[in-house]
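Certain chains of the assembly are absent from this excerpt, and the rest are unmoved.
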Amino acid sequence: MVLDKEVLVPLKRVEIVIDEDDFEEFQEICRAINIRGYTYIWQAGGFGTRGNRRPNDMSLPEKNFLVIIACTEDQAEKLVNSISARMKEIGGIFLISDCDWVKGPKISY
Amino acid sequence: MSISSILVPAVLFFALGMFACIIKSDLKFPPDMHKMIVIYLLVGIGLHGGKALSEASMSSAIPAVIAALLLGFGLPIVAYIIMRFIGKIDPMNSAAIAAHYGSVSAGTYMTAVAFLNGISVDYEAYPVIMLAIMESPAIIIGLILAGYSRRVLAAQQSSIGGPAVAAEGGDGHQKGMLKHLVIESFTNGSILLLFGSMAIGSIINETNMTKIEPFFDKIFMGALCLFLLDMGMEAGKRISEFKDVGIFLVIFGVIMPIIGATAGILIGHFWLQYSIGGVTLVTVLAASCSYIAVPPAMRLAVPEANPSFYLTLSLGLTFPFNVLVGIPIYYGAAQWLAYNY
C-alpha cells in the first residue's frame, strides 16, 4: 500500500441528485444536521422515472443539482434519515460509497 | 397588399431558423440570448401598450378584459371536448393540451404587430391588456379538467375493483395545487414584466418616454427578427416528433387555432368593434398557443401528461402555422368582415 493511513481519513462519499427547486431545502437539512461541507453542480441534466430533464430547454427547463458530500459514516446516516424518505418523492437519487480524504490544514467534513 | 409587403422580415427570419434546423446547420443561439431578448421584448411591448392605454379611455378597456377572460376560460374547454370526444385522446393529455390552447403566445402577438407595422395598419391599445390577462385562466381550467378527469378515472377503476388512491391523494393535492398555480399566475415572470411595464409606460411623462424610446421602440422590430430566428430553430427541432404525436393531434394543431381565430374575430369585430388592426390582434391572441408559461405549469399540475405532446403541438405546429400562414389570413378575414358587415 503506497498511500498510507497517515495522510488518509476514510470517509463516506455521498452523491445526491435533486431538483433545482428543492436545493434550498436540502441546504437547510445540511445546516440542521451540521454537515460541514458539500459541493454542488447546478444545471445538470438527467433521465429517470420522470423521463428526460433538460436544463436548457426553452419551454420546459428542468434543472438537477448534483451534490457531492464527503462526510463521516455518522453524518451519512443522519443524512439518510433526514433525506431518504423524501427522495424520489421530490425526485432524484442518493448514492453512498467509500472514499479517503487526503489530510490538509483545514477540515470541512 | 402586394407580395413584397407581406414579406415581413421577422417572419422571414423565422423561416430561416426553421430552414437552418431542417438542414441540420450547426447554427445555435446561446440559451441566455433567448431569455434576454424575451425580457427586452416583453418590456418593450408593455411600455408601448401602457403609453397607448394612458391615452385611451380606461372604461372602454373593460370589454377587452371580459373578452380576454371569456376566451381564456372558454377555449380550453372547447379544445378538451374536441380531443376527448372526437379524438379519443386520453383525459390527462387532453387537459394539458387544452390549457396550452386557451393561453396565448407573446411571440405570435409580436409577429402580428410586426406584420401590421409593415403594412402600416393601426390597432387599438387594448389587445395588449388581453395578452397579459389571457396567460393565466387557461392554466386554471387545465388544472380543473385534470382534476375532473382524475376523479372519473378513479371512479372507473374503483367500479372495476381497483384502488381509488390516486383520486383521494389527488384531491387534497389538487386544492393546494390550485392555490399554488393561482398565486403563480400572478407572480409569473412574463406577466409581471408585461403588467409592470404597462404601468410604467402609462405613468411616465413625455420627456422620460422619449429618452427610453430609442431602446424600447426604435430597435424593437430588429430585435424581434433575432427572436424569431431563434424561434424558428426551436420550432424546427420539434418537427421530427410529429410522428409520435399521432395524426389526430397534428390535425388538431391546425384546426384548433382556426377555431380560436373564429371566436376571436367574431368577438373582436362584432362585440369589441375594433379596427381591422385591432381585430387582427384579438384573432391572433385567440388563435395562439402558449409555449412559455403553460408548459411548466402543466408539467407540475398534470405530471401524467406527456410533455412531448403539448410541446410539439404548440411549438412545432401551431406557432409556425400562425406565424407563417395564420396571421395574413386572419388579417384578410378581418378586412373582409370590416368591409362587409
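All chains are identified by letter, namely A and B, in their written order; residue positions are counted from 1 within each chain.
Everything below uses one rule, namely that a contact is a pair of C-beta atoms (placed from the backbone, for glycine too) under 8 Å apart; a residue touches a chain by one contact, two chains touch by 3 or more.
Remember, it's a predicted structure, so these values are computed and weren't measured experimentally.
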Jot down the chain formula for the full complex, using the labels you see. A x3, B x3
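Criterion: only the chains that are shown with their structure count from here on.
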In whole angstrom, the CA-centroid distance of subunit A from subunit B equals 39
Show me the residue ranges of subunit A that touch subunit B in the complex, using the header's touch definition. 50-51, 56, 58-62
How about subunit B: which of its residues touch subunit A in the complex? 31, 34, 234, 291-292, 295-296, 299, 303, 307, 311, 314-315
